[in-house]
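All protein chains of the complex are present and in place, except for one that has been dropped.
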Amino acid sequence: MAADVKPFIGSKASPHQESEAEELRKEHLMLDPMPRDEMNQMVMEAMTTTTRKWWAWVIGLGLAVAVLLFGAWGYMIATGMGVAGIRRPVFWGIFIVTFVFWIGISHAGTFVSAILRVFKAEFRRPFTRAAELMTTFGLAAGALYPLIHLGRVWVFYWMVPYPNARWLWPNFRSALVWDFLAITTYLLSSTIYLFLPLIPDMAMARDRSSGWRHFIYKLLALGWRGTEAEWFRLRKAISIFAYAIIPVMFSVHTIVSWDFAVSTVSGWQSSIFGPYFIIGAILSGVSAVVTILYILRSTMKNMDYFIRKEHFDALGKLILVFSMAWAYFFFNEYILSWYGGDAAVKQVLTLHATGPSAWVWYTMLICNVAIPWLFLWNKKVRRTPWLMFIITLLVNVGMYAERYTIIPLTLGHQRNPFDWGIYNPTIIEVSIALGTLCLFIFLYLIASRFIPLVPVWEVQEGQMSHTLRKVGKTEIPSVTELE
Amino acid sequence: MKSSIPLWQRSSVRIVGALVLLIIMGGAVGGIYYTQIPPEQPIPFPHNFHIGVGAQCSYCHTGAATGPNAGLPTTDKCWGCHQQIEPRNDNLKLVASYGAEGKQIPWVPVAIQPDFVVFSHQPHINAELTCETCHGDLTQMTVAEPQKGQNMGWCLDCHQKMSTPEEFVLLSDCATCHY
Amino acid sequence: MTELLAKEAHDEKWGMVIDLDICSGCQACVTACSMENNIPFVGEDEMAYGRGMQWMRIRRYWEGEYPEVTPDYQPMLCQQCGSAPCEPVCPVFATLHSEVEKINLQVYNRCIGTRYCANNCPYHARTFNWFDYEIPAPMNSYLNPDVTVRRRGVMEKCTFCVQRIVKGRQQASAEGREIEDGDITPACAQACPTDAITFGNLSDPESRVSKMVRSDRAYKELENLGTEPRVTYLKGGKSYGG
Partner (left out) sequence: METNVRMILFKEDQIDQASDAIETLHHHGISDKDISVISGVPFSEKILGRPMSWTRVPQIAVAGALFGFIIAMLLNFLVPNLYKLSVGGMPLTPIPTSIVVTFELTMLGLLISTFLGVFIEMLSPSFGPKGYHPKISDGYIGILFNCPTHADEDTCFELQDLGAEIVDLAEVKQP
């Protein structure tokens, strides 16, 4: 796939400058344009290549989802919640932990694509779709948990606001109903946000496919031709979305944190929980984006053209910043509780660091603070994809440990010593948690062979607006705002 | 030869589809129907006749005024009168056979509530409600028939209609019926 | 007739006083409560794991070092908070405040089992039906017909024996009189051999409970959380909790 380098503004340069420009092109996708038909072909090829290994993964994960998730869940529904390890006083276990984890993961998709879109951060272009897909599937996996953890899941629809025979509606004063509304809003809007920029790419795929794929792409492209009115409308809609989905994203994780913060549980009732959860969510989500980008780059055809070291570098900087912000909130939570001096809260926080489950607390700090701070300041580390893969995986382990500390460990140590207790997850709970991980990967695998994982038109738009310009003795990149 | 007609346009597919639909619909209709018809009683008791000869409801269903359950009559209650009546038909012969052997007639209760609903006849009788308000016009029935649509909304509607707002606070309280 | 019912209902505010100084920790109240309210037996293993279903539990604390230890007992049950943390968090109104009895209701058939209320109860007074517990053969004939037998997946808790309150009110109205102090006794108070538990109407200043609530020894558990508990503990000597 020899990149046919063809800058828009050709310029005569000395050999020295030529090599410098070459360097810039190698570094930045935006400065390394490729003929459009070749790029389309590359994306189509990545999308339609299904190796034997891919099929093996899909079948394996499909079986895993059926057994680990639906098998275990079905068993739990048939027998009772008791097959999970939860008990008095820990009524919420790793179902809620994993729920918060997935909702957190789902934040980065919107963060990366909406905030970076609003701020016109150009490095976002090739991976917005990968991130948005992560949001949608992360939410799909996470949104299962409010159902899974119900004692009587068969009447879950009582949480839905609909008029029934006795005019009895859900309780809008309950944080769980806010949760339900917020997650529904976020799931619907992030799915649409995934779909809107996909329309032109669907048209592209429609033009170069046949058979059932052609039929489906034709349906999904909504008759897209690319007229000025269509582009104008799409750009308007995307910018409405980009601005509107950011507050929705913040509200969703704030509301998830309010599930805890509005309670009387000591250690939960904290006004800092909203921003603390949001920062944690973005930290874990951006890390998951890097993890996924590494996997895409190393398993999918042609992806190393689109996903380059510059992207790992940029995301690594973001992770470092958010790790620092997370540490700030963590410190805040501790110092304020310590200063406030509520005995019960103090005891909970001390227990986290010294109790029998202190290793969870240390895992959290090592993975969320120590590792990013030690490694990510280093540009070489940030530009080594496999190292970034390991670091970001660890960050997510740390974030899982954070949620575990906050939920079952805090619940186990409340105001009355008579009711102190430790919670250990059972095999069924672990199996369901792993099952949703398999579900997430399964959905992602299927989607990766079905929709263009690279937003082709956005990359092409970016490449069109980026040029190299000669200033003095060197060539520097310049950007033309097309809008 | 490969058929060019799309799958869903083939008559065989359509007939099978229609049959499946019919079976599902039929099942649903049947299922609903069987909850709406009176269950089979050991003796098809003619309510209309007994009311016609002047029997009061509380003569047989004695508990209504004093407790939660109205109760179903024992064989003794039936036999008390029917001893003196010649068993002219099969049903009366059945009554006689139960009475003679001293066995209880296994009546099947018709107006039943789910176990999470606590219902008591006594306050309703005290509030001067008549039986047919809830059980229907039994002068027109032989065996007792289940009344339709007696759900919580129905209870609450009636409570609201029959009470002042102050009383409705009590009559709409969850603990009035659920505990 | 209903006017009388309603009038009485507006005057009700049920409360309980437990005298810890005479509580001997004999667990008679726990047993009586289990029998009255059809509470299932979960078996040794589940009990040891912390899934006992009792609505009333005797919290036992030890004071001093062995061998000079004194046990301290505190029967803990739903405090029927006036401003209950469990209520607003329920998404489907399965637990809510009764305008009539002024107690905290749990509607089993509405509960979907989010267990949020149980987390949010600072007294850990709520229990969850983890399984469909089987009630073994001779015991199933002791089931109380006035109380629902709960299925798996719903929360439950002490109801102040609301079935007895409702029955007592209906009884009184059928006899055309008002409820008198002592008409209604929950199972625990009835079973207590030392009469440590007193139950009555707090809105009547002359009732036994109202007089005891005004005692110097009275305190309420975790009152500083603003939950307004309706259960008052009496404890002399050293200050305790609250």
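Labels A, B and C are assigned to the chains in the order they are written; within every chain, residues are numbered from 1.
Simple rule for what comes next: a contact is a pair of C-beta atoms (placed from the backbone, for glycine too) under 8 Å apart; a residue touches a chain by one contact, two chains touch by 3 or more.
Note that the coordinates shown come from a computational prediction; the quantities given were computed from them, not determined experimentally.
The missing chain, though absent from the display, is touched by one residue of A:A56, A:V118, A:L147 or A:L222; that residue is A:L222. The chain omitted from view is touched by exactly one of A:R129, A:H149 or A:R206, namely A:R206.
Contact with the chain not shown here comes from a single listed residue; of A:T98, A:S113 or A:N171, that residue is A:N171. Only one residue in the set A:L24, A:V58, A:I216 or A:L234 touches the chain that does not appear here, and it is A:L234.
Looking at C:F93, C:Y108 or C:Y233, the residue that reaches the missing chain in the full complex is C:F93.
Although one chain is not shown, part of chain C still touches it, namely residues 82-88, 90, 93, 95-97, 99, 228.
For chain A, the residues touching the chain absent from view are 8, 35-37, 40, 161, 166-169, 171-173, 177-178, 181-182, 184-185, 188-189, 192-193, 195-196, 199-200, 203-204, 206-208, 218, 221-237, 240-241, 244-245, 247-248, 251, 255, 457, 460-461, 464, 482-483.
Keep this in mind: only the chains that are shown with their structure count from here on.
Between A-C and B-C, more C-beta contact pairs join the chains of A-C.
At the far end from chain A, in terms of centres built from Cα atoms, lies B.
The distance from the centre of chain A to the centre of chain B, with each centre set as the mean of the Cα atoms, comes to 56 Å. Taking each chain's centre as the average of its CA atoms, chain A and chain C sit 46 Å apart.
With centres set at the average Cα position, the gap from chain B to chain C is 36 Å. Multi-chain contact residues of chain B (touching two or more other chains): none found.
Chain B meets chain C in the complex at residues 114-118, 120, 122-123, 126-128, 163-164, 166-167, 169-171, 173-176, 178-179. Remark: chain B residues 151-154, 156 touch chain A in the complex. Contact residues of chain C toward chain A in the complex are 46, 49-52, 59-61, 76, 85, 88-93, 110-116, 118-120, 122-124, 127-132, 151-155, 222, 225, 227.
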